[in-house]
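Report on the following structure.
Every protein chain except one is present and positioned as in the full complex.
For reference, chains read A, B and C in written order, and residue numbers begin at 1 within each chain.
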Amino acid sequence: MTGPTLVQAARDALGQAMAADSAVIVLGEDVTAGGPFGLTKGLVDEYGRQRVRNTPISEGAVMGVAVGLALGGAQPFVDLMFCDFVTAASDQLFNHAAKIHFMSGGCYSVPLAVWTVGGAGTRWGAQHSQRLDAWIASVPGIKVLAPASPALAAASVLEAIGDPDPVVVFVDRALLHSRRDLLGDTGSPWRSRVVRGGTELTVAATGRLVHLALDAADSIGASAEVVDVQRLAPLDPEPVVDSVTRTSRLLVLHDEAGPGALAAMIAAAVQEAAFWYLDAPIARLTSPATPVPAAATLEDAYVLDADAVASAMKQVLQA
Amino acid sequence: MHLMGRRAVLATGIVGGSLPIALGNSLALPDEAVSISFFGDGAVQTGIFHETLNLASLWRARVLFVCENNGWAEFTSRAEHTTVETVAAHAQTYGMPADTIDGGDVLAVRAAASRLLERVRCGNPALLECQITRLRPHYEGDLRRAADPDPNDPLERLAAVLTDAGEDAATLAALRRTATVAAERALADALNDPPARSDDAAHLVFRRQP
Amino acid sequence: MIERGTRPDQDEVVCRSMTTTQPTELLEPLLLARRFDEILLANTDAIRGHFHVSIGLEATAAALSRVRRSGDLITTTYRNHAHLAALGSDLSVMYAEIFGRDLGHQRGRGGSIHLSDPGLGMLHTSAMVSGGVPIALGQAYSLSRTRPGAVCFCFFGDGAFGEGAVHESLNLASLWRLPLVFVCENNAPPGDGRANDQQSAVSLLAIAEAHRVHGRAVDARHPAAVVDALEALAEEVRDGDGPRFLDAQAGRWPGNATFFPHDATGRTDVRHAQRDADDPWRSTDDPVLNECRRLLAAGVGLDHIRAIDRRITAEVEGALGRARLAPVAPPEAAFTDVVAP
Partner (left out) sequence: MTSTVTYWQARAAALGRELDADARVVLVGGYVSAPFNPPDGLLEGYADRVLWPPISEAAQCGFGIGAAMSGLRPFVPIGTSSFMFYAWPQIANEAPNIRYLSGGLVTAPVVFHVMAGARRSSGAQHEHMPQAMLQNVPGLRILAPATPADIDGLIHAAFRCDDPVLLVDHVLLANATGEVPDNPDATMGRADLLRQGGDVLIVAYSLMVQRALVAAASLDTQGIEASVLNLRTLAPVPIDDVVHAVQNHPATLFVDEARGPGSTASYLMARVLEQAPSTVARLVCSKQAPSPFAEELLDEIVPTAERIALTAAAVLRES
């Protein structure tokens, strides 16, 4: 695996988009310094401070500025660092960006791209480790992509910037420095797709859990079909449904805390569409319903790992 | 609450919500063009107002912030919302030119806006605080608070100014008639318009369906 | 609401290092805070995850330890080590929390960025920029109803002025005349005629004043000056005169970085207070050395200062040792205390 890491690939794609279109403007805290994860590294040297704009810690206003830029014909790209900070930007994202096309009767669209990183496992504690993709995906009017490989991250960045609607690219922190490819990841980031064929069980997963599912399937020698559900909004369950009609069993994996809204929605969609094909109850594996703890022992107990995925797969196969 | 024109008019139902959008808009506009953001004095106590004014000043954005200050935020008087006397004072804190004027005097509004817009076009965001009287309740149908007993109707005041300047009553009456006819015609057109097509609702969510 | 009986009484805790009025009374909390972070930086192998240190900001913490009274409440930030250490929080419990041990106040759930100590009136520490500021409003209001004369100290950094919540809070505190002392630990270099490169106002005090919250700016490189300013402001607030704001302008420690601090200056040597240095940190910015200089000028001997330093350093190292031996948080503790049983 000698290709770029996920964040390097995303950075290159962002640079490519900026080179191709002078309307692309990057906004965020510390973006001139490259951002906390290197997403904007070096961009200021090539494109200057007008197009790579450092902002104060004003997430609400910055998201609003991006909406205004988008309405004015620019292609803003907001680096929202941690997805936990979507709390502070939520009014502009959920109440404005998501709705202006609708409220204006289609007069205006908001071509806004947002990049954000989330997920536990790096000892950042309760307020910097949440996975809040389900929130964003539950608001009509926002598209959410969750790429799980460098190639898909690059494609997602390019698609998000080229799209006429608000698109959030949601990346697992655990994958930022991963170089691992996935089957078929040169295809469109807008469709869920099978990344491992199998006949006994379908596993629907997103982000880092796609890789865990692949590893777990190998380790227990199961004939599991793994579907990478990378478009979280509008949710794209058809490839999962399609797979379940062949395997008759489904395990849904998602890293959200608590009730696991996205996992539940996938389960509900499959139940409605493929009820008569199912040989076993649909199972879901999500993070526990607690805030994310900081201590290593506690966080390790919290985070879903390959063992948990493997045992969930075994259970579904035996059910 | 969300009436939007086809050319560069955006309305939001969230207090303070349009302020940063106007700022972002101005950054995308060609030179010389400006963004104008209207809001009420209730928005001044939202955090987004302060975030936006700071950014606008920092980035020398071409925005004119126009506060229509009627002394009421939803159902509560300004005195119960803040101890700060004028909205303009906040703008000055962020290094912006600002004026507080009688917003019921349309000629004064035009003069002050023109003056500030010159500054705005040079990259100095500015704030115009128009002190006005609330003539209607917070929303139509709210019976709990009557209209202000001393209406300071800007139209009547302008009519008086024009009359003093020698405009004859017939001309003024004709102007009123023209406006009334236009409004009535628009109303009639709207009433004749078919109801919104129900299949539109879900189709308007995205410009491009993925 | 604090559940009683589980931690030492706060009066007992606060009096721990305050029983005397020696000229060196300010030096002790300063050194406790400084040595705590320096020794932490030498033990990063035990830290799992993210942390910040308070080096360079100890003056406000030390001043707080002089001005705080029993019954006062405090909200701090992700940069909180000095606040707890200077107030006399149990250092081994602090280290334990940072190392993810069960002994920590948060039982390992919070880590460095959420350190708090309810026994000291620090009920909850938000790690979000400005997160604790609105919460301080409600705490101050409670105090105004239940403990006249008590105040809430609300700490935040200069970056928090970017967040709208701080502006909303300043306005509300002023409107309702809440017993609240806003303390901005400001380590941003001033900009070109502006408070800093993220602010368009001429100063942070000017922003607070615009919300009718009056206050002072103080050179927080000099701890004694901070004590005077904070004391005066807290008195005005205790008298029922509404909230006050302190712009505590600290120097910037060279080791601060975006994510992880690095030990840029090594162990502070109090003997530098007597020597010339050519770097700004040692010559002008370091509040610990500045306090040593003040003491030397007042006739306190260097040997006396060094003796105090040795005692405190030994205390901190002892605490570190106890924390390192403390058992890790048991995994099942990840799943409790989410809601009331």
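Note that in this section a contact is a pair of C-beta atoms (placed from the backbone, for glycine too) under 8 Å apart; a residue touches a chain by one contact, two chains touch by 3 or more.
Computed from a predicted structure; not experimentally measured.
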item: Which displayed chains the hidden chain touches across the whole complex; value: A, B, C
item: Residue, one of C:Ala33, C:Ala136 or C:Ala234, that touches the chain absent here; value: C:Ala136
item: Sole residue of A:Arg11, A:Arg53, A:Lys99 or A:Arg193 that reaches the chain not shown, by the stated touch rule; value: A:Lys99
item: Omitted-chain contact residue, chosen from C:Thr24, C:Ser65, C:Ser116 or C:Asn187; value: C:Ser116
item: Touching residues on subunit C - with respect to the absent chain; value: 1-3, 6-7, 73, 75, 104-107, 109-110, 114, 116, 118, 123-126, 128, 131, 133-143, 145-146, 152, 164-165, 168-169, 171-172, 175-176, 336-340
item: Subunit B residues touching the omitted chain (full complex); value: 1-2, 12-17, 42-43, 45-48, 73-76, 80-82, 138, 142, 144, 195-196, 198-202, 204-205
item: Absent chain, residues of subunit A that touch it; value: 60, 84, 87-88, 90-91, 94-95, 98-99, 102-103, 125-127, 132, 134-135, 137-141, 233-235, 256-265, 267-268, 271-272, 275, 278, 280-284, 288-291, 293
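Note that only the chains that are shown with their structure count from here on.
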item: Arrangement of touching chains [line / ring / star / complete / other]; value: complete
item: Comparison of B-C and A-B by number of C-beta pairs in contact, larger one; value: A-B
item: Where subunit A and subunit C are represented by their mean Cα positions, the distance between them in whole Å; value: 37
item: Between subunit A and subunit B, centroid-to-centroid distance (C-alpha), Å; value: 39
item: Where subunit C touches two or more other chains at once, by residue number; value: 161-164, 198-199
item: Interface hub residues of subunit B, defined as touching at least two other chains; value: 47-48, 51, 54, 58
item: Touching residues (chain side subunit B, partner subunit A) in the complex; value: 2, 4-6, 10, 12, 14, 17, 19-29, 35, 47-48, 51-52, 54-55, 58-59, 204-208, 210
item: Partner subunit A, residues of subunit C touching it in the complex; value: 48-50, 99-101, 104, 106-114, 126-131, 159-164, 198-199, 258-259, 328-335, 338
item: Touching residues (chain side subunit A, partner subunit C) in the complex; value: 30, 33, 36, 55-61, 84-85, 87-88, 122-128, 288-291, 293-302
